[in-house]
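The structure's right below; bear with me while I get my questions together.
What follows is part of the complex, with its chains left where they were.
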Amino acid sequence: METPIILKTFYKGKIKEYFTRADGELHTDLGIIKLEELRTKSPGDMVKSHLGIEFVIQKPKAPDFFKHAKRSGAPMMPKDIGVIIANTGVCSSDHVLDAGTGSGILAIYLGGIAKKVVSYEQREEFIGIARQNIALAGLSNVEVRHGDIVAEIQKLDERFDVITLDTIVSSQVIPYVPQVIYPGGFLAVYSPFFEQTKEIREAIGKTGFSQVQTIETIEREISFTDRGTRPATARVGHTGFITIARY
Amino acid sequence: METPIILKTFYKGKIKEYFTRADGELHTDLGIIKLEELRTKSPGDMVKSHLGIEFVIQKPKAPDFFKHAKRSGAPMMPKDIGVIIANTGVCSSDHVLDAGTGSGILAIYLGGIAKKVVSYEQREEFIGIARQNIALAGLSNVEVRHGDIVAEIQKLDERFDVITLDTIVSSQVIPYVPQVIYPGGFLAVYSPFFEQTKEIREAIGKTGFSQVQTIETIEREISFTDRGTRPATARVGHTGFITIARY
């Protein structure tokens, strides 16, 4: 196993979970684990710390990267990533164009699904973090490029099945989408504010897309306790609007 | 192109869209199209009807199958499919176990993402429809099996990364999930009613999963008209609860 792994153990009635690369040593309060040993093991296999505590090896999945990745800002929430994936139908044969990369969480989700993801980020200080997160996820099909997406999209000589935008300049990117998207391809644009979303809709309206819709999802967690069942009293409120359009 | 395609044209200011296999002739009110021609073409290429109307060829994507597939009941909505994909992190290297198949819409989504999907359906009359929909989607990695999932899961000699359940017997399936799921794998269970969801939670509680949560999403469409911007006045209400648990 070359990619990072999760080591999980049940100790004194509690689950303990460690997210790590298979490299060097992992020092935990349940003992030291030699990580080189993991290279010859598979998910489901066990490994022991020097104190004899057994850990089961887990393959990490996209939600782990959402939880454990280093963040350069507020990443897109799984609920919104789900809306994008379900409404674009992104699949294993797809080429995806993404901007801006941010911490790379959406790119990691898309990279786990699609054939190839190209993701642009303008802020140089974010690129390192994103590349590190993507490497940690073991994804070699996600390429983070440095550049202003408004300028870069005009120079692109590739075509994409799905294009995802989460930038403050999304409405300026949209006029160039037809040059790089396959007919039948989907554009998904994330925007937190109404004013932005309106500009995005106007840009889409002028560019000639079909099947345009703007969606917002409200996620509720249901709480199950001895007192009874009910929607949770605390939760995340609004995140953003997602506008889907097909070329 | 062997899989079905979408033929799209703009005619008299309106978009017309045809969903078809690349086989025989397509008779439209804009003329007849010889579909064999399409076998040598790619998405983005044009084809003409015998009346000279040009159609652009599109590769169909999962949302098209949701829209055009033959239905044997109410299929899971994209908003719920998105919740499952985002919270399980299902990816291109995954093996997925799914039940019940229904019309096969969720299996088509999962098949577009994962390496292999095995889907069980007990009602014989549904199997034909599901297989037909999956064949139409061009997916050879989705296998629909006939059988009662409660009995079948006990005989399975495979292991899966993700297991998705949308059946009335889900709470009876859950005790056997540990035998067929990889450590770190995710279970996602869809249930329309509170009573069912409570049984599912109880079964999960007894079986020893972690990271358990039950989610409901409310989807709102935002309407943009000349009169102004607002959440749409009409919309889909409740569909179901999705319980996610990790083994």
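We just call them A and B in the order they show up, numbering each chain from 1.
Rule of thumb we're sticking to: a contact is a pair of C-beta atoms (placed from the backbone, for glycine too) under 8 Å apart; a residue touches a chain by one contact, two chains touch by 3 or more.
Just so it is clear, the structure is predicted and the values come from calculations on it, not from any experiment.
Q: How many copies of this one chain make up the entire complex, given that 2 are placed?
A: Oligomeric count for the entire complex in this file: 4 copies.
FYI, only the chains that are shown with their structure count from here on.
Q: Once you find the CA centre of chain A and the CA centre of chain B, what distance in Å lies between them?
A: The answer is 21 Å.
Q: Inside the complex, what are the residues of chain A that reach chain B?
A: Those residues of chain A that touch chain B are 6, 8, 15, 43-44, 56-64, 78-79, 81-92, 109, 112-114, 159, 161, 182-184, 186, 194, 197-198, 201, 210, 213-222, 224, 229, 231, 241.
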